[in-house]
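Following: one structure in structure tokens, then a few remarks.
Removed from the display is one protein chain of the complex; every other protein chain stays in position.
Showing chain A:
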Amino acid sequence: MDGDSAHSMEAEREMTRLWRTFRTVYELLADRGYEVSDNELVLPLEDFRAKYADPLGYPDRTKMKIQARPTDTMKMKYTPLPSKANPNPQPDCGTIYVDFCPDSSGVGTKQVRAFNHLVDENNFHTGIFITQTPISPSAVRLLSGVPGRICEHFQEQDLLVNITRHELVPKHVLLSPEEKGKLLERYRLKESQLPRIQISDPVARYLGLRRGQVVKIIRKSETAGRYASYRWVI
């Protein structure tokens, strides 16, 4: 009996951890501008357990697949400015697909290949691959090397808490190409003259920023109330 209760404790622990990760994923999707319903955002633990637990009480990751479509505001932000060569630009975003990898160790090229194949086959624009352990360096390369698609990777423990909800993390807002143009015009800048933010920055990764975009960072200021700065993603 003792072993049984230890088992269920362990299962309960893993379930709770995964539930938190799962919720952060929905918050991430909402923050990026995908269509997410309100009850998905505040999914209680009981509902999560009822939906995704296997008979032993452990979470069943193969069931946890998420798809979301971008909202119109997001589409607007990802539409490049019309140019002579491209007078009618299309938004550079589309359906996102999130997959939780069930393997508890040794995630390498095999799993990533399967994931890439899935993303390609179903014609998803973006894919997020979530694993329990770090993935091998060649798997990282393989993941980023899908032509025409964006594949990202997170570890479950990276998403255990939502970093953007921390009080020391300022609000990051992505600017649309139009807003970016206005900003550069107003301050008479070239984009290379802006301060920069790395693409590997945790918040940049959370928001899925791409090279060349500009984010507005709004901080609290004791003297001015709010203080905005802008960063160019490199």
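The criterion applied here is as follows: a contact is a pair of C-beta atoms (placed from the backbone, for glycine too) under 8 Å apart; a residue touches a chain by one contact, two chains touch by 3 or more; residues count from 1.
Keep this in mind: contacts and distances are computed from a predicted model.
Colleague: I want to check something: the complex is missing a chain, and I'd like its UniProt protein name from "Eukaryotic translation initiation factor 3 subunit B", "RNA polymerase II subunit B1 CTD phosphatase RPAP2 homolog", "Ribosomal RNA-processing protein 43" or "E3 ubiquitin ligase complex SCF subunit sconC".
Modeller: Its record in UniProt gives the absent chain the protein name "RNA polymerase II subunit B1 CTD phosphatase RPAP2 homolog".
Colleague: Out of A:Leu142, A:Leu159 or A:Leu194, point to the residue that touches the absent chain in the complete complex.
Modeller: Only one listed residue reaches the unshown chain, and that is A:Leu142.
Colleague: Quick one: which of A:Val107, A:Leu194 or A:Val215 touches the chain that's been left out?
Modeller: Final answer for the missing-chain contact: A:Val107.
Colleague: Residue by residue, what part of chain A touches the chain that was omitted?
Modeller: Touching the missing chain: residues 106-110, 136-139, 141-142, 145.
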